[in-house]
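All protein chains but one are shown in place.
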Amino acid sequence: MLKECLENVRKNTPLVHNITNYVTVNDVANVILACGASPIMADDEMEVEDITSICGGLNINIGTLNSRTIKSMIKAGKKANLLNHPVLLDPVGVGASQLRSQTAKTLVQEIQFSVIRGNISEIKGLALGSSTTQGVDANMADTVTDENLMETIQVLKQYAKEMHCVIAVTGAIDLVTDAQKCYVIRNGRKEMSSITGTGCQLSGMITAFLVANPGNFTEAAAAAVCTMGLAGEIGYSHLQAYEGNSTYRNRIIDAIYNMDGKTLEEGAKYEIY
Amino acid sequence: MLKECLENVRKNTPLVHNITNYVTVNDVANVILACGASPIMADDEMEVEDITSICGGLNINIGTLNSRTIKSMIKAGKKANLLNHPVLLDPVGVGASQLRSQTAKTLVQEIQFSVIRGNISEIKGLALGSSTTQGVDANMADTVTDENLMETIQVLKQYAKEMHCVIAVTGAIDLVTDAQKCYVIRNGRKEMSSITGTGCQLSGMITAFLVANPGNFTEAAAAAVCTMGLAGEIGYSHLQAYEGNSTYRNRIIDAIYNMDGKTLEEGAKYEIY
Partner (left out) sequence: MLKECLENVRKNTPLVHNITNYVTVNDVANVILACGASPIMADDEMEVEDITSICGGLNINIGTLNSRTIKSMIKAGKKANLLNHPVLLDPVGVGASQLRSQTAKTLVQEIQFSVIRGNISEIKGLALGSSTTQGVDANMADTVTDENLMETIQVLKQYAKEMHCVIAVTGAIDLVTDAQKCYVIRNGRKEMSSITGTGCQLSGMITAFLVANPGNFTEAAAAAVCTMGLAGEIGYSHLQAYEGNSTYRNRIIDAIYNMDGKTLEEGAKYEIY
């Protein structure tokens, strides 16, 4: 149950190592705190192995990658694999530049990820970057709709199987899938896309949920996705007419801070396929 | 009309490439989203040309420049020039260090900017850095007042002519000028200077307005400056007595988010000289 997944975070206060972009990093830290976990940000090659070792999980986000931090990502990821820590990849903007596409490709080759989370274009870009999934393009539309839902689920399940990890695609409809089972989640609001970094925030939160729920990664990731979407709904309900995306950002983090297992269980809107 | 300039942003959702400082980058991203555009932050030499190519315009801010990002600024700027994209320079703190002065000088030599935006000291510092404008100092006071207004406008028009670009000077009185025409704008509140990065935010927003209003850069920049100032007035009107600069920051971005063409047209306070 999703309830337990959240409660395990609050109970265990997992420490999450983040190598993430400087645009949304403050919000990522506050979201990780809001859900009951604890963040550490560290990206220097000389310390990432030490930091990863004292944490329970690793969140790699390529948002403002550079030649220095790419090396740190690989080093930290390998160390986390060695320690059997969950590792998440957020391939921000993959496909937007050769550097991002190449880096994402290297990362999935060198590191075994527990979860890869992105929007549908990023996941598509990542899947197409690997030669074995060249054919995905024709079948995977750029927006997940009720019309292409079943087909998209099949493609993502296949990709999850190939990658041996959970794939989380967020958008109007969110999908969290492993090779067998796909959560189709309909929480959230379209206005969330007017806030920078709700995706990055979610990736940080998913990593916290993974650490607190070992052996149950698919449901843990689904619980984090539902928490974010539901917080988006609750946060929106407290907005005044004159408030906009900046206050909405705060309201969502506030709603995560106040989320309890019961609220999550009752507010989560999902089906499993 | 300013109204159309804003509406064109909301209609076209331009993509803006930002190479900007890590202090205010999150607010810059949220302001760009608030006005209806879309931000990308990327500063690695290996990817800036790719990123600039998929965007409509480039915002260069030297706020926390370093040896690595300076190279990226030049590379991205040249690429944007080649593609005929508008490019904005925000010479944050020019004059405060040799590195900033030298970098700003190199940038204006290597890149053709569409708009340069700064406070009066920064614009003065930049103008003095180039040998042809050595004499500006005596004529350009450190604060724009009603007393030195006409003289300052003449100096700025001359500088705009030399640089072949629009010069935007923000402060108690804002000036947006090309070689012929100067907007004298009296929106905004003095409390805005207690918030870090309102200038950086404005630079990001101007860039979005430039992309959405090709061939009309002076008015586009003036429209963005009026939007920011008016949002500062509207945001302030919603503050409680116990609220301060942090909430004010959010209220301004919220007011940009809710700004429509009619509100802008009616609230903009400017004269043209």
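Each chain gets a letter, A and B, in the order it is written, and its residues are counted from 1.
By definition in this document, a contact is a pair of C-beta atoms (placed from the backbone, for glycine too) under 8 Å apart; a residue touches a chain by one contact, two chains touch by 3 or more.
Model, not experiment: these values are computed from the prediction.
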Contact residue for the chain not shown (choose from B:A96, B:M150, B:A172 or B:I272): B:A96
Contact residue for the chain not shown (choose from B:S38, B:T106, B:N148 or B:T196): B:T196
Contact with the hidden chain (one of A:L6, A:V25, A:L58 or A:A160): A:V25
Residues from subunit A at the interface with the omitted partner, ascending: 22, 25-26, 29-30, 33-34, 39-47, 50-51, 54, 68, 234, 238, 249-258
Interface with the unshown chain - residue positions in subunit B: 21-24, 26-27, 63-68, 93, 96-100, 194-197, 241-247, 249-250
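Please note the rule applied: only the chains that are shown with their structure count from here on.
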Approximate Å spacing (C-alpha centroids) for the pair subunit A, subunit B: 34
